[in-house]
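Removed: one protein chain of the complex. Kept in place: all other protein chains.
What follows is chain A.
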Amino acid sequence: MSDLQAIRLNVNGVTRAVSVEPSASLADVLRQELRLTALHLGCEHGVCGACNVLLNGRAVRACLTLAVQAEEAEVKTLEGLSAEQIAVTLKECFRKFRALQCGFCTPGILVLAVDLIAANPDPSEEEVRDWLSGNLCRCTGYQPIVGAIIEAAKRLRGAV
């Protein structure tokens, strides 16, 4: 086996020192070493979107990024976003629209939606659906999720 590598990860605004296998994914290190368990591991090949985190502000798959590659980057998980207005508003709208049932996919979708609304404060329904195409939800049928994100974007623009 490989030797452990000591790295410093900037996660949710705090620099954390961890020792990791060079082959460990960012997802495994966030969940197992740092106990940040909002992100979930579904498919582990980039299809399901449950492990989305923000890397330098952009949604990426934590399962397709090595932890050692995230050194010197700013990592944000849903835990670190929880006080930010975009995430707060998204969560309110997810509740209002009942945009989750089992909740497994929800953190990945919320992280994606934070990136979407930050990049495009006024997304069309088609754009929301296009972005969401990279997230699997087996409960809701997506309609309430699309509705919740559009509503959140509206509220954040002050259009409601």
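Please note the rule applied: a contact is a pair of C-beta atoms (placed from the backbone, for glycine too) under 8 Å apart; a residue touches a chain by one contact, two chains touch by 3 or more; residues count from 1.
The rule is short, and it goes like this: contacts and distances are computed from a predicted model.
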Among "Carbon-monoxide dehydrogenase medium subunit", "Phosphate-binding protein", "ResB-like domain" or "ABC transporter permease", UniProt-listed name of the chain not shown: "Carbon-monoxide dehydrogenase medium subunit"
Option touching the unshown chain, where A:12, A:52 or A:140 are the choices: A:52
From A:65, A:106 or A:140, residue that would touch the chain that is not displayed: A:65
Where the unshown chain meets chain A, residue by residue: 22-23, 25, 44-46, 49, 52, 55, 58-61, 63-66, 68-69, 72, 112, 115-116, 129-131, 133-134
